[in-house]
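I'd like to ask you about the structure that follows.
Just one protein chain is left out here, and the rest sit where they should.
This part shows chain A:
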Amino acid sequence: MSSFPLLTVTAVVPAVGAIATAAVPAARRTAAKWLALAFSLATLVLAGVIAARFTPGGARYQLSESHAWIADFGVRYELGVDGIAVVLIGLTALLVPFVMLAGWHDADVLEEHRPNRNWRPTQGFFALILLVEAMVVIAFESTDVFLFYIFFEAMLIPMYFLIGGFGDRAGAHSEDEQAKQRSYAAVKFLLYNLLGGLIMLAAVIGLYVVTAHQLGHGTFSLPQILQARAAGQLHMSTTAERWIFLGFFFAFAVKAPLWPLHTWLPNAMGEATAPVAVLITAVVDKVGTFAMLRYCLQLFPNASNWATPVILVLSLISIVYGALLAVGQRDIKRLVAYASISHFGFIILGIFAMTSQGQSGAALYMVNHGVSTAAWLLVAGFLISRRGSRLITDFGGVQKVAPLLAGTFLVGSLAILSLPGLGPFVSEFLVLVGTFTRYPVLGVIATFAIVLAALYVLVLYQRTMTGPVKAGIESMKDLRLRELVVAGPLIALLIFLGVYPKPVTNYINPAVKDTLSDVHKTDPAPQINAVAKETAK
């Protein structure tokens, strides 16, 4: 059994699902939806098997698979997961079924006009989601830099079609204008990320050149590079390390996104349907922050330390700037996008604070941000699709007519503002505390965001859900069963992660410990070690 390629299979299942879904005949679109859902659930089961077979605290990369691929360039097909990858694969596999259920009817509007017999937008929509899932999973699993790069870039293609092809048709403008906006958002998404990717490609080549020069054979294998460095065979010159680091970091910072490279996100999330927006911010963007932890810190520890001050300042700007911009938004989905920018700032702050609490918090934050944004934005999507508008001013008094919708939206909102008892609080506090111990001033400034978050979240809730019932809201239906199946489990999960995050931190902590020793950092010791003194008694 030990040779069973579990990681490959976990990525291949959704890919096969994508092909199968796309092949379903045009007339059988409901069957296509169920088929896609079945494949996503199968992937979730496999993600569970990965978590079960992984031993936290064991070898750094487990369940590894390694095959030569393009021998001439030292490219290998190498997979392996650490605890953080296990958790993020779990998050991806968990969210995709919810995204599908929430977007069950997102493609229906395209079914109305059939230009030809082979017109299959529903099949396309669900196949693209599965394709994204497959690529994200393999990006989390790769331990070969080139393999990672390929999928890091390739996932842009299905995402581009999802954004550009399936808008929510709830904009304020005419159908034509909306199509233009959608197309603009999709192209902007593509260009920003392609640019990041191309710069990264140059850096990837640079890495090859360095390894080829010093080891005699070029390699992209993360374990090999780490081993060579540990053995003293590989010394990157300071300049080379910094340039290559910057190339990697730039790509990840676009994807994450970090201020000032964030402006594609509000467009993309605003124009895409809510489930696709969740796919962008909760799943695809996580590859960016994940890659900072895995590639930037592990491959370029010295350059990471060198760049830390600038990155910390940028992430702090992201946190405060994103929150302030969210306060000023009139469009619900753009508000969510800016809130996400603020939260990505927290994740990056936690990574580069270089403390156990900061990095464990950041890794946990990725999970919590995924779940909480899914809960918040998917319910917001239900709201938007009912009214056919994303403008906050078009809503009011929803609580009166649709209490379940308002109630679930409130829980999602409270998660976003990091209420203790819900998942995001734990990770946000860890990031703050982990930042504070090394950089007190940054920690304090970042804490201001908890007030701003309360502001943008509760103002949105007040304007949409409370007050007198607005015209156009009177006959709004409450959540249907399918929608409750989406919101209910996500809320339960938020509570679970807020009260008992231990199962997740068990996976994360050993990986963070390894990364911190890569960058030669230890946690700042408390001035008075009260705990040690207590136990010594």
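One rule holds in what follows: a residue touches a chain if its C-beta (ideal position, glycine included) is under 8 Å from a C-beta of that chain, and two chains touch if they have at least 3 such contacts; residues count from 1.
Assume contacts and distances are computed from a predicted model.
> Considering the UniProt annotation of the chain absent from this complex, which name among "NADH-quinone oxidoreductase subunit L", "Sulfate transport system permease protein CysW", "Protein SoxZ" or "Rubredoxin-NAD+ reductase" applies?
Answer from the record: the omitted chain is "NADH-quinone oxidoreductase subunit L".
> Which listed residue, A:Thr8, A:Asn302 or A:Thr447, touches the chain dropped from view?
Candidates A:Thr8, A:Asn302 or A:Thr447; residue touching the omitted chain: A:Thr447.
> Out of A:Gly206, A:Pro275, A:Gly345 or A:Gly370, point to the residue that touches the absent chain in the complete complex.
A:Gly206
> In the whole complex, not just what's shown, which of A:Ser66, A:Thr263 or A:Asn302 touches the removed chain?
A:Thr263
> Spell out the interface residues on chain A facing the chain that's missing from view.
160-161, 164, 180, 183-184, 187-188, 190-192, 194-195, 197-199, 201-203, 205-206, 209-210, 213, 237, 239-240, 247, 259-261, 263, 321, 324-325, 327-329, 356-357, 360-361, 397, 399-400, 407, 414, 419-421, 425-426, 429-430, 432-433, 436-437, 440, 443-444, 447-448, 450-451, 454-455, 458-459, 461-462, 465-469, 499-502, 505-506, 509, 512-513, 523-534
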